[in-house]
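All protein chains of the complex are present and in place, except for one that has been dropped.
Here is chain A:
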Amino acid sequence: MTELLEFSEVVERFDPVLGIEVHVELGTKTKMFDGAPNAFGDEPNTLVTPTSLGMPGSLPVVNRTAVEYAIKIGLALNCSIAEMCRFARKNYFYPDLTKNYQTSQSDEPIAFDGWVDVELEDGTVVRVDIERAHMEEDAGKNSHVGGSGRIQGAEYSLVDYNRAGVPLVEIVTRPIPNTGGRAPEVAAAYVRTLRDIFRALQVSEARMERGNVRADINLSLRDTPESPLGTRTETKNVNSFTAIEQAVTYEMRRQGKVLSDGGTITQETRHFHDEDGSTSSGREKSDADDYRYFPEPDLVPVAPSREWVEDIRQSLPELPNVKRRRLQAEWEISNLELRDLVNAQALDIVEATVKAGATPAAARKWWTGVIARYCNEQGIELDQAPVTPADVAELDGLVQSGKLNDKLARQALDGTLAGEGTPTEVVAKRGLEIVSDDSALEKAVDDAMAANPDVVEKIRGGKVQAAGALVGAVMKTTRGQADAGKVREIIMSRFE
């Protein structure tokens, strides 16, 4: 591995300048420029038409829903929406690029000049300026067979064009300076903020692990914020929050080392490696890289009417940041407590649960605890969990009314997650209800005291805290269904 400078030293000696390009795949029914289905996971080369295959004679037609989604994103990022914008051809060769040019937007993007506020874990807000958001099409996917799985040394390569032509919006930031030692955190928080916005807007499933959201990280170091910008590298296609944080950290430390040793940074694209969080040199990329952009002659300009844009603006949902602030005030809980609900989807579900009658604290606890862990294990999203906000509200109701204690509620929830029915049904089936019948408890306490004479001795000798062991014993014999408070009361009454 390349030698790296300590992170603290990089921060001490340099001013990092960060720029991020985020690609998001839009969740439209069909592709950007043709009627092929926009779906994930089908057999290779089945979701194609002559146009998405770049067949001779085929022509593109702009997907109106993709334009609508791009406008939504632009508005959510406080951008101006172009009155007229054009597509351009970006000419370059790559085997998974069907036409050997990508239909994109160059100097006339659909949205430009915006900003978004990014909240860090400690509540610090960093405003990120957005230069532009433009529409383009995705490429297909190469897989290299034989050798290491990379193109070098492969026996042959296969190309799957199912993804070719999937609509993308690329969001480009202006440089995010003055991040000091927090560049890695800012980068991850920024992409997380965008991911939450995409989900709230329902323009994309925004699943990082599927590559629905990918970030290219531009990073350079300079001596002071007053110095001219340094040479940057672009780390391509980073697609998890951890990876983003690691990639920025690694590049800061690597560039820091090169510069402190008196070396120069090569302008290049770099690959990120999940295994060890490092980056390695990809293609050298000079500013002379010539894509020979020119207006796409096969497409007429896109001119979204002002009425349409206003309609879209009116229809925008409450954005995650705003919602978080509102709920924080309404529920009177701290920012720290809300911090778990970093993703917009969780926030929506918790809000729905509260609306269904749960307390904010309980709703938050169940969704970010047991249910989130379950989803993690199953590899599914929160909204795919086999439990609804109404179920969770019902569960909380059972706790509130004293029918369940925390431990029984957990068991009831496990039952619901296992498909045994609503919490009430699970309670009935498993006989989970709390035992508060006095005579039954009196008897259980007697049995426990008889079985634990040493503990009884200790309590008699003044060690009141030993009563806990008796409570535990009672809970055990009642399989957790006893009302723990009541048990303690009865025990204490025996020593009065």
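Convention: contacts are C-beta pairs under 8 Å (C-beta built on N, C-alpha and C of every residue); 3 or more make two chains touch, one makes a residue touch a chain; residues count from 1.
Here, contacts and distances are computed from a predicted model.
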Exercise. Which name from "Acetolactate synthase", "Pyruvate dehydrogenase E1 component subunit alpha", "Glutamyl-tRNA(Gln) amidotransferase subunit A" or "Fe-S-containing hydro-lyase" does UniProt give the chain that's left off?
Worked result: "Glutamyl-tRNA(Gln) amidotransferase subunit A"
Problem set entry | Hidden partner chain, touching residue among A:E131, A:E205 or A:D298 | A:D298
Problem set entry | Option touching the unshown chain, where A:N100, A:N178, A:Q378 or A:S493 are the choices | A:N100
Exercise. Of A:G41, A:G57, A:G419 or A:P453, which sits in contact with the chain we cannot see?
Worked result: A:G57
For this session: Go through chain A and note every residue touching the omitted chain.
Result: 50, 53-62, 89, 91, 93, 95, 98-101, 157, 159, 288, 290, 292-294, 297-300
